[in-house]
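For this view, one protein chain was removed and the others were kept in their places.
We just call them A, B and C in the order they show up, numbering each chain from 1.
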Amino acid sequence: MAVSVDPIDGTAMKAQFPLLSREVHGKPIVYLDSAATSQKPLAVLDAMDDYYRTINSNVHRGVYMIAEEATNRMELARALVRDFIGARSSSEIIFTKNATEALNMVAQSWGRANLSAGDVVVLSHMEHHANIVPWHMLVAEIGIELRWIPLDNEGRLDLTDLDTLLNGAKVLSVTAMSNVLGTMNPVRTLTDAARKAGAISMIDGCQSVPHSATNVQELGADFLAFSGHKMCGPTGIGVLYGREDLLEAMPPFLGGGEMIRDVRLDGFTTNELPWKFEAGTPAIAEIIGLGAAVEWLNGVGMDNVRAHEIALTEYTISTLHERFGDRINIHGPSSPAERGGVFSFDFDGLHPHDISQVLDQHAVCVRAGHHCAKPLMKLLGIGATARASVYVYNDTTDIDALADALDATGAFFTL
Amino acid sequence: MAVSVDPIDGTAMKAQFPLLSREVHGKPIVYLDSAATSQKPLAVLDAMDDYYRTINSNVHRGVYMIAEEATNRMELARALVRDFIGARSSSEIIFTKNATEALNMVAQSWGRANLSAGDVVVLSHMEHHANIVPWHMLVAEIGIELRWIPLDNEGRLDLTDLDTLLNGAKVLSVTAMSNVLGTMNPVRTLTDAARKAGAISMIDGCQSVPHSATNVQELGADFLAFSGHKMCGPTGIGVLYGREDLLEAMPPFLGGGEMIRDVRLDGFTTNELPWKFEAGTPAIAEIIGLGAAVEWLNGVGMDNVRAHEIALTEYTISTLHERFGDRINIHGPSSPAERGGVFSFDFDGLHPHDISQVLDQHAVCVRAGHHCAKPLMKLLGIGATARASVYVYNDTTDIDALADALDATGAFFTL
Amino acid sequence: MPGLEDLYREIILDHYRNPRNRGELETPPALRVEGFNPLCGDEIVLYLDFDSNGGVADIRISGQGCSISQSSASMMSAAVKGKSVAEIDELTRAFKAMMSIHENTLEGAETAEPIDAPDVKLGDLEALRGVVKFPVRIKCATLAWNTLAQGIEEASA
Partner (left out) sequence: MPGLEDLYREIILDHYRNPRNRGELETPPALRVEGFNPLCGDEIVLYLDFDSNGGVADIRISGQGCSISQSSASMMSAAVKGKSVAEIDELTRAFKAMMSIHENTLEGAETAEPIDAPDVKLGDLEALRGVVKFPVRIKCATLAWNTLAQGIEEASA
């Protein structure tokens, strides 16, 4: 296999992430759980700290200098996010508390206003619970019907019957990349098919936006949801991108301050976009932190991030296969170009909890469980997997450490 | 007027808040907008920074050490909040993104499940939009009826007709303290009356929880909502306290990860409390930051906080009246024991925006506007007020600076 | 660091203390339009009498607001009274161009492009140029203009 060129220097990169210099159980930490949440570069921590130390104040309503400055920095972050995903206007960037809230906002606000009994929503078998349960709630409330795009045997979407599934559908909501299998889905094909069928499309970008260049115009998506904490940003912040005309027509989600134009005893009118969907005091520090994360990622270059992860994916798959042969089974597509750096695996017939526990003793952090994708787990016929996932700060030494620790795990349980 | 004993030393206190040592327009900042958001002590910033630098990882699902540690610290923060408000169990503490979300959660989840056309919800004329608009949304959706507790001429709730208003009501939702008038409401009287009438009670504690000792058993409240950012905690975090049996019976609010027990293609079951209401990756750093804020406040002592604010309130009211006489009108109750340290005022017939703008040039930060309480503004017959508000780190020098700057403001506009 | 004198020019304070065209017009024939500044609660009410071509024959202003929003409304009323739709449109664009340098910055400085402004004399309104240095106040300055645009749209609809 021709190994891709990796534009990123692992050592210099790691130095920017304070957590990566700590030790666990006396060994340097090997963080391989970025699909759950990423580590944060100093630039992001500093941006938030600086907000709290110099301009902390409530936004949008203060006439005094630090409140103006806070408002400016928050709205600048919105503009950074807008450009990061190629949205046309800042009105289309709505800050939420996480991607889950963004997905719920569409299901609940758009859904309640536009769906009725028998209407069809198309999902896929590889969705995260965050893109399943909100729709289940509408099944119970409204009586919509859910249809599921199946998977092929390498864990890719099987689009053979897509047009049939979309026939008469109102919504297509699918992840751009599986957080279990690593599969990167053909988003444009999906959104084109949805549009042809007269359905709106929502893309769960949680695993794709942090890892590759994103342009909502090219994706053709009506809605896109993602989380800050998986893209070098802080916890407590997510984004819903929505096409302006859809957002204009959509009823508000939460009621309160910021989202109103006028409130009387007998009713209220809503504020302009995007604030119509941002009730209450925003997550100001977190928005500013997300803006800093976007700037930081722009500095690295999203194409470099992707190239780095393709190279690391090649290395990971070949290393694990070389060292463990049939003892390991890595789920998902075999070609690195079709997948992101998420590796769910079965090893030696051991339970993922036990694998992860022993790996931890070697300071290797991987996730064990259903990864919030129980329907996919059931389809795969397993209860849980161990999952290692990489990001821009990982390098081949991390993969070597994982392999060494897996060796030790196998040994421990066959004693 | 006998001046109360103030247990808090202003200078030592200010030193703990990094922002308070900055200058604005060449003068030391005088921050008098804590009713909008409070400043943060170093202890809180350090707790969050420490999380990001040493244990940043996703909670509840990781078997590895730093994920366990993150989970422990997050759940410890929940226990701290539980004890801070005297809740019986951690199951009753739900983390939201702000108080607004907490109030919406009850209106939407409890409301949709329990209210139908014609059902009555009782609010008051001094509510914040966050405790009005969610109910307006149910008026539009379900056709509930809103009733409003009126105010007396000092800006206190007029409870003369409370029982009539509550007659047949399903919900009473009232603020514990007005963010405009400073009025502290007789919460226990209200919740007792609600219970007698067969209504549940929700208390908006945004302005009370940060400023005085809170015990939900003594308040007799079924629900209590408040925000972290007004109590020395970070942005992006709020709390809904709910009585366990009510929360058990209440349908979930957002669907996704964390809040489920099982998800299948054909449905889902919910997780235990409190996680049932916490969908998606929580605001982990913010929760830990809120925990640190609670610990910090406990260190100061909430009774000391309240005593300090009563003393400062006495000083503020008497200073402003002495210096400006009829030129100033301070809204709300005249007795410091009946009110918190929030001073909305009219001055010299000037518009609040203009006042605030000139004060800013003197580094004095006050808010100008409707304070998200437009129905109250209409009742007062004004469009906006200037509002100065104090917290534990303010002292008499801040009030003197405000008075000096007001002097200059009057002079500027009468030139 | 901009100072107060950049914001509160003498001419602004003059319009604030002595607002022009304050009052109401009978409706109908006049059109009544309300505008809100959602951030601070300022409300403006415009009364508009249109001529047969849709121009503004007469205008009155009521409502409440700060010195910036009140003086901007007062200056606007003097500037648009008796003007045709086309002239008002040009004035509005010129005024917004003067203001929106900063409105754009709010939306992300890095993409702000110069706005092409019609070559119109703004007269007294020039005094509001300093407002762009105080971004929060831009909405105060533009409130009357947005409300006027809304009124003209309603009248022509």
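In the analysis below, a residue touches a chain if its C-beta (ideal position, glycine included) is under 8 Å from a C-beta of that chain, and two chains touch if they have at least 3 such contacts.
None of these values were measured; they are calculated from a predicted model.
Any idea which chains on screen the missing one touches?
Even though it is not drawn, that chain still touches A, B.
Out of A:Val121, A:Ile203, A:Ile288 or A:Ala368, which touches the unshown chain?
If we include the chain that is not displayed, A:Ala368 is the one touching it.
Touch as defined at the start, partner being the missing chain; which of B:Leu80, B:Val216 or B:Ala373 qualifies?
Here the residue in touch with the unshown chain is B:Leu80.
Could I get the residues of subunit A that touch the absent chain, sorted low to high?
So the residues of subunit A touching the missing chain come out as 25, 351-354, 357-358, 361, 368-370, 374, 377, 383-384, 412-413.
Footprint of the hidden chain on subunit B, which residues?
Where subunit B meets the chain not shown: residues 60-63, 67-68, 71-72, 75-76, 78-80, 82-83, 89-90, 260-262, 271.
One rule holds for everything that comes next: only the chains that are shown with their structure count from here on.
Relative to subunit C, which chain's C-alpha centre is the most remote?
Comparing chain centres, A lies farthest from subunit C.
Taking each chain's centre as its mean C-alpha position, how far apart are subunit A and subunit C in Å?
44
Distance from the CA centroid of subunit B to that of subunit C, rounded to the nearest Å?
36
Any idea how many Å lie between the Cα centroids of subunit A and subunit B?
Distance between chain centres, rounded to whole Å: 32 Å.
Going by the contact rule already set, what residues in subunit C reach two or more other chains?
Counting only residues that touch two or more other chains, subunit C contributes 39-40, 134, 137.
Could you list the positions in subunit A whose residues touch two or more of the other chains?
Correct list: 61-63, 67, 260, 262.
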